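The other protein chains are all here in position, but one chain of the complex has been omitted.
Take a look at chain A:
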Amino acid sequence: MALNKTKRKNNELKVALAGNPNSGKTTMFNELTGSRQHVGNWPGVTVEKKTGRDSYQNYSLEVIDLPGTYSLGAYSEDEVVARDFLTTGDYDVVLNIINSSNLDRNLYFTVQLLEMGVDLIAVLNMADEAEKKGIKIDKEKIGQLLGTPVVETVASKGRGIDSLLAETVQHRDLSEAALKIDYGSEVEDLISEVVSMLKEFDFTSQINQRWAAVKLIEHDPEAVKLLEREVGVSKAKKIKSLIAERELKAEDDFDNIIIDKKYEFINKVISESVQRPAADQEPENVSDKIDAIVTNKYLGIPIFMAVMWGIFKFTFTLGDPLIGYIEAFFEAAGGWLGGLLVGAGISPLITSFITDGIIGGVGSVLVFIPNIFLLFLAIGILEDSGYMSRAAYVMDKVMSKLGLHGKSFIPMIVGFGCNVPGVMATRTLDSKRDRIISILINPLMSCSARLPVYVVFAGALFPNHASTVVFSLYALGIVMAVIMAGIFNKILFKGERSHFVMELPPYRFPTLKGVFIHMWEKVGAFIKKAGTIIFAVVVLIWVLANLPLGVEYASAQSLIGQFGQLMAPIFEPLGFGNWQAASSLVFGILAKEVVVGTLGVVYAAGEGGLRAALTANFSPLAAYSFLTMVLLYTPCIATLGAIKSETQSWKWPIITASYLFVLAWLVSFVIYQGGMLLGIGV
């Protein structure tokens, strides 16, 4: 089929990966292109289109990874991305990634593509799991029945990739004719009438006309819109009333008949090409056994909390000694380099730039690599195991009290890594209202960028209770998210709730490769961030700390000092009215790690170490109040940008930024003033 296919050179191919969620598309994409896109064992990991390149023999391939979708119905934003690309996009062939051990539901989507006339290769992925279940698929037969080439693969082990590529480059518009399913005389008669009306009305769209007719009979809103655009509202109305008229006379709804006939066709294909063991001979289902415990009414939530606590403990107890080493290294390096530079007669300004600016600022942030590394290792294992959708199931109890449902919990877990993908993950929710609420509360999930701030303060001021203090912040974030979701649910808008249906994939052993790819990607991003935005801000702050010329470095008279003093009164009632804290918060909006970077520069931490400076300048109570502020206040610009682009309006990022600042201020105020009254930590 040629939709908007542009002319390409003979040896260039544009290949799209499409299929049900969690069927292994991104795993395949990474395998083909050498990319490191996010893979996870739950439906809805990929929510946007990604492009990569591959070459095979003398062919050059452009490969596109799409969000997973169960049909072309497109009920949520991620599915719209896939549907729009598949129905109007520019591509040569679709690699339809199919979960072999779940053929009937996967083929429901395949059949829809084939009816549309898409050139596709049926990729029977997860062949290993089908084998384990004793499912035998006759490839030749299934290919013959569907009219497509068939390749068997195990994307996670790289099996079958070569044959897939060989098939892909050979595949050239073989099947001009789209698949035709017999919908029974009643519907078929109507289809032919609608098709002839489409012809009469000059429906010139490149779309297959039979397919368009079926879509119209199903009352597909996109098809109706397209028709109205193409032939005008009045002619479109004629077709619509013909369909309505027939529907009145019919016994069953046409869309029911169409669905049933599709499944009838699929069942026929499967019965002729697939063999599976009798029910009593099937191997026992381990996932069900795990689920019996994990999703238990009473154990579910305690187990979830234990998992979160486990991740947290893992990140800290293993990370702490490592941080100590790196910190010691940077301090030693700062001192040694400083001495060396001064000794060599290098100007004090340059010495200060290197020790206070680079080592004090960027170094203070880089110290936390071990934590970032461990946190993402743990998140990677969690995501690959299949537990994510169970957590969503278990948390439904809490979420439904807030007018949301369990699926809204997945973006929140993603937010613990970073709020930008967290905000994007809300695309899988099918109601606008649920999406907006989920977006608004996502920044309350404490992301990895805030971790360095907590760790450095907790280590300096609560050396004996560091991990309890940090864990309390994570918990505070969740509690605030719950409260705010409840409030937004009441005041914001009524509107339809999302529909809660979610697949629970089988538990899978996290692959070393999958987990490490994820982790390296994140650690790499962290280092890159340290080398770019954090570096740039730190340099800026160092410059501001040295201006106006001749001022004492990082004194209250320097530009940064003056700026901080301007802001400080806002934070005075919260216990940290010093200019250093104030300016670090303001710059922290650029990226939350910058809070640490700024403090590192203004306290000249390259020499004495940041912890000592913090102990000297903050009381434990003020520090806890400051950390609360860092947890809750205005999200970083990247998150605000994501909110802007996801909601297509400035309204929501502005609301998010302001309500969070007010919330943060109030909570910090209560903590600090309350603590003062009770005389705790002063």
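Going forward, a contact is a pair of C-beta atoms (placed from the backbone, for glycine too) under 8 Å apart; a residue touches a chain by one contact, two chains touch by 3 or more; residues count from 1.
Operating definition for what follows: contacts and distances are computed from a predicted model.
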item	value
Protein name as given in UniProt for the chain not displayed, "Methionine ABC transporter ATP-binding protein", "Phenylalanine--tRNA ligase beta subunit", "Ferrous iron transport protein A" or "Light-independent protochlorophyllide reductase subunit B"	"Ferrous iron transport protein A"
Touching residue (missing chain; options A:Tyr56, A:Phe201 or A:Tyr263)	A:Tyr263
Residue among A:Phe500, A:Phe626 or A:Tyr672 touching the omitted chain	A:Phe500
Chain not shown: contacting residue from A:His171, A:Lys235 or A:His405	A:His405
Residue of A:Lys14, A:Lys133, A:Arg159 or A:Arg246 in touch with the missing chain, whole complex considered	A:Lys133
Residue of A:Thr27, A:Ser389, A:Asn546 or A:Thr647 touching the missing chain in the full complex	A:Ser389
Residues of chain A in contact with the chain not shown	70-71, 73, 75, 101-102, 104-105, 108, 133, 219, 221, 256, 259-260, 263, 285, 287-288, 291, 295, 297, 389, 392-393, 396-397, 400, 405-406, 430, 499-504, 506
